[in-house]
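What you see is the complex with one protein chain gone and the rest in place.
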Amino acid sequence: MSEQKIIEIEVLRYLPESDQAPHSEVYKVPFTDDMSVLQGVQYIKDNFDGSLTFRWSCRMAICGSCGMMINGIPKLSCETFIRDYYPQRISVEALAHFPIEKDLVVDLSGFIEKLEAIQPYIIPKEPRTVEEGEYIQTPAQFAEYIQYTSCINCVLCYAACPHTALSPDFIGPGAMALLHRYNMDSRDGGKAQRMELAASEDGVYNCSAVGYCSEVCPKKVDPGNAVNINKINAGMDYFLRFLSPKGGAK
Amino acid sequence: MALAAAKFALSEKGLGVEIYKADVVIVGGGGAGLRAAIAVAESDPSLKIALVSKVYPMRSHTVAAEGGAAGVKREDDSLDYHFHDTVGGGDWLCEQDVVEYFVEQAPIELTRLEHWGCPWTRTADGHVNVRPFGGMKIMRTWFAADKSGFHILHTLFQTSIKYPSIKRFDEYFCIDLLEEDGRCQGVVAIEMGTGEFTMIEGKTVILATGGAGRVFRESTLGGIVTGDGMALAFRHGVALRDMEFMQYHPTCMPITGLLFTEACRGEGGYLVNKDGYRFLQDYGLGPLQDKPKNKYMELGPRDRLSQAFWHEQQKGRTIEHPVFGSVVHLDLRHLGEAYLRERLPLIYEMAETFMGIDPAKEPIPVRPGIHYTMGGVKVDGKCETSLSGLYAIGECASVGIHGANRLGSNSLTELVVFGKLAGDEAAKKAQSLPPGNSPSLLKQAQEAEQRVLALKTKTGGTERMSTLRKEMVKSMEDGCGIYRLEETMQKTCDKLGELRERFKNINLDDKTSVWNTDWLYAIELDYQLDVAQSMAHSAISRKESRGAHQRLDGAYTERDDVNYLKHSEAYYVPGSAPRIGYGDVKITKSPPAARAYGAAGEKADQERNASHV
Partner (left out) sequence: MSKRRPYVRSMDGWWKKNPYYVEYMVHEGTALFVIAYTLVLTVGVVRLGQGEAAWNGWLEAMQSPLSIIFHLVLLAAIAYHAFTWFKLFPLTTPPLVLQGKKVEPCAIVRAGWTAGVVAALALLVIVWGIAA
């Protein structure tokens, strides 16, 4: 085994039943080079203070639970390694722009409501029975939307986007990427319905193209791109409705 | 609109317990639970569905499944082939009538997922593509790159949002089932965000809580895979069946146990030892093949491959890595970067991020790790348990399709096939039942509340939870690993008994209400100890070797169909080790035969076909 080193992890703690406001605590954690920041935090919970609270599960950057601000940057703690910070201290804080429930756990209910609001399901263009088999989707049609299916709902993009805190009703990058994912799917016919929300007061025009959302996305979904494309789409819809009785959206 | 009527009304308040009245309660928001919820919603939109999950549904461990889902797709394949692969793969410990239903429904349910938007990988002409998988005679594994579980889960979760009758209880932790008049009539759960208790009444209840592999140390599994539903049913007298059969996946990341999908081998990857030798040819899986050949070499079943690793280690032919310990190499280099990026993007990313390895340039060090709980809550072919109104599906259930060894890609299909079936069945039953006796149910809920609160509020304990957990996982690995011995299994049984006692003396650091994960983990550990006991005691009682249960001692190294072509059944005994009984195995059209792969398997197939003509 590689030799044991000690890293200092500074955690922003908030215990709602005793704290008025969050405070920092520093822990000295022995680590090996294969250890993630998540494992560091788990070490603290197992050995120093069982009350330290955080979400986690898969450990392999696919369940989307363990996002944290690590030295001020939104990251999945399971795929961020202590060795990359050592010997500097690591600071860990709950994801920015969300209310803190306790320690590193944030309130996600707002995000979930947005996710539900965008109608994230196929609204069939041409309904099909199982007996008729699968829809045919050419490689080109597949390429149109596949990138936007990779979102793991880790909400790092919300912690990166200042507008999600400045305008809390803004649908936000992740949910917009998902909205775009369904709009671009050749099986779907629900674009017009979804664009109403995209073009609304809570929609794409809250975005000022900061671009940090796409920068921090661990799955390269490029949610900022989805938002900005839909500024164009929403704009087109707005102008085209003067020209066509059906409006711009297909 | 009818939709509004289907919405829930917050009903009267009990003593510290909130009450919701549903028709069907589903515990677990993974692939199986979501599929069941959709089935109930579609079969009768007037039924109120409560979907209770300790994590947001898209965090459920279905998300981590990589390789794909099996269902007959190609012209040269048949339901019969899928049936025989599954039954043989399970070393004849399968319920054959259930397997027949399963293979029949598989393509239907996988197609439905496609209609709901699942981005299955396609062929150039736009149809769903399939890939080879271990133990499958013909390619029939539908896949979405190497994130099949992720896509299935998100497709089901997002589709479930369409149905207003599905009321989700996200981040609610289930602590007990309610039983009245010999029927299961609801659950009690803790709202994790507040620490408060909620009683959810239901005319029927479906458990879909996933596996229990976290009772072992090195596993591919997420932290949430703690066997909650198994323990809940177990404590209500329902048998846990075939719990000794734990699947070791042969290609996992050392130490963390993270999974490198079987699709790595399906796409053509090699397993080699320290001499660069494809060692599987020495273990009845040969002869050597240049290209991936179904049921040969790297495409053998998981139990055999993990066992081969163990033998290589004994022979000193594994690679001794300074950090990772004993490993073999998963070699993907010959597949080339472009192909790997297309077919195995997650694997590529994981090797790079977690191990600093470029799989197109270097082989990946791997070793077996715990992956899947073949056994589970005993249910009949309609997914109902011996407790009327209680159903179980997915990894937490033992419906009988996996037998002694699951074939990769059968379990994702299981989620949708039996999720649908259980949803339909539970809906039908709920329609015919009157509402429960609320005051009596509330009394039970309050008792459960007091019991679970006591775990948190009691003082003076000296045991640290993480210590107990570490001792449990170590002991399970020692006693119930790839190969097993009477003596070490006995030690594990004893150790678990000791841990059960010490658990009573546990002390929690956190005594608060809001988001008290210290407390929730303790409840989980309590579940895990029960489930671990059922595994260890089932294992020591099975005096033969079959599938994933392999013994090295005395007369038990071979399969014994005379005495053990039987399901083990573990029954809860309060305050003591479980009682182990046995149940019959349903054989319809495949009498037990030698389980062979590689050239020997092909020969056996031909002989069987000849004798059928």
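We call the chains A and B, going by the order they appear; numbering starts again at 1 in every chain.
Everything that follows uses one rule, which is that a residue touches a chain if its C-beta (ideal position, glycine included) is under 8 Å from a C-beta of that chain, and two chains touch if they have at least 3 such contacts.
The structure displayed is predicted, hence computed values, not measured ones.
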item: Touched by the hidden chain, restricted to displayed chains; value: A, B
item: Sole residue of A:Ile6, A:Ile136 or A:Leu166 that reaches the chain not shown, by the stated touch rule; value: A:Leu166
item: Residue among A:Ala96, A:Val155 or A:Met176 touching the omitted chain; value: A:Ala96
item: Residue numbers in chain B that touch the chain omitted from display; value: 193-196, 512-514
item: On chain A, residues whose C-beta touches the chain left out of the figure; value: 14, 16-17, 21-22, 72-73, 96, 99-101, 107, 139-140, 143, 147, 160, 162, 165-166, 208-212, 214-215, 222, 224-225, 228-229, 231-232
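What we mean here is this: only the chains that are shown with their structure count from here on.
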item: Distance from the mean Cα position of chain B to that of chain A, given in whole angstrom; value: 27
item: Residues on chain B engaged by chain A in the complex (per definition of touch); value: 55-56, 58-61, 63-64, 108, 111-112, 114-117, 119-120, 122, 124-128, 147, 150-151, 154, 158-159, 161-162, 170, 193, 222-224, 255-256, 258-259, 322-323, 346, 349-350, 353-354, 465-466, 508-510, 512-518
item: Chain A - residues contacting chain B, complex; value: 1-2, 15-18, 32-34, 45-47, 49-51, 53-65, 79, 101-103, 105, 108, 112, 115-116, 119-122, 124, 128, 130, 133-139, 141-142, 145-146, 149-150, 152-153, 178, 182, 185, 187-188
